[in-house]
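Missing here is one protein chain; the remaining ones are kept as they sit in the complex.
Naming follows writing order (A and B), and every chain is counted from residue 1.
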Amino acid sequence: MEITQHPAFATFAFCAAFLVLKMLVVGHISGIWRIRKLAYLNPEDAKAFSQIEETRLEEDPDIARTLRAHRNDLESTLPFLAIGLVYLAVDPSPGLAKGLIITFTVFRTLFSVFYLAAIQPWRSLSFIVGELCVIVMLGQIFWWAVAG
Amino acid sequence: MEITQHPAFATFAFCAAFLVLKMLVVGHISGIWRIRKLAYLNPEDAKAFSQIEETRLEEDPDIARTLRAHRNDLESTLPFLAIGLVYLAVDPSPGLAKGLIITFTVFRTLFSVFYLAAIQPWRSLSFIVGELCVIVMLGQIFWWAVAG
Partner (left out) sequence: MEITQHPAFATFAFCAAFLVLKMLVVGHISGIWRIRKLAYLNPEDAKAFSQIEETRLEEDPDIARTLRAHRNDLESTLPFLAIGLVYLAVDPSPGLAKGLIITFTVFRTLFSVFYLAAIQPWRSLSFIVGELCVIVMLGQIFWWAVAG
């Protein structure tokens, strides 16, 4: 069916935009830490932002944590966004589709908060909930492609 | 043309879902290694999963390898997924489109296996085959956008 005519398309559009915004925010946190802590990897950044010559070889632990949280977004949020339009094209039931998209978005956001605040096991549980949403979506795509 | 009406859409949907599933698997391997080897980067993970206080600054070589294989998926699989729907929209011949999509998927999967098993030059050859598929797809999009 026509992707943009699916009843869950507006939900997906809103959640996709929200998730991209959330990734931008996580990305900026490491930039702010770098400037506050004078922890630059590129010598030209040290000069431009803080008029210093010093760079660091070892990452600061807080910045390394933020980079890991951001990398996890690349590993989990981007595949969700990439598969989202394909998912709507296989015409899932509107209620299930909206439920999976909203659940993924909520728990991915919680994941970022829990990662930056170092809270376990809630971070891992949030990760698993998000992943289960994606697995159900993948299962519906497989089923449609093979049986449909 | 309408993306979802293209004769290769079902092939793309299946392969896209398969590639996302493959990325999830590669991502989980590093998680399993971490727990088995007690090689945690975050102190809260060490405590939650293994009731230890110890974290590592240097990555374990097996985990570093898995992370590199996963990162390569971010660099290669995600651009393929991102460009896939645009590609179908420029109305490529169904046979060529299906061939490129399936070839990419097969060789990307082989790439992951060869990376995790440390097998060269087959890993690099698999990488090149996948990349050539993407380059042909990009060429068709450029041609359509300029000449079409």
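One rule holds in what follows: a contact is a pair of C-beta atoms (placed from the backbone, for glycine too) under 8 Å apart; a residue touches a chain by one contact, two chains touch by 3 or more.
Predicted model, so just to flag it, every value in this text is computed and none were measured.
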item	value
Full-complex contact with the absent chain, from A:I3, A:I63 or A:A97	A:I3
Residues from subunit A at the interface with the omitted partner, ascending	2-4, 9-14, 16-18, 20-21, 23-24, 27, 41-45, 47-48, 57, 70, 74, 78, 81-82, 85
Residues of subunit B (touch criterion as defined above) contacting the omitted chain	1-3, 58, 64-65, 68, 74-76, 78-79, 82-83, 85-86, 89-90, 118-121, 123-124, 131, 134-135, 138, 141-142, 144-146, 148
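By definition in this document, only the chains that are shown with their structure count from here on.
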item	value
Centre-to-centre distance between subunit B and subunit A (centres being mean Cα positions), rounded to whole Å	17
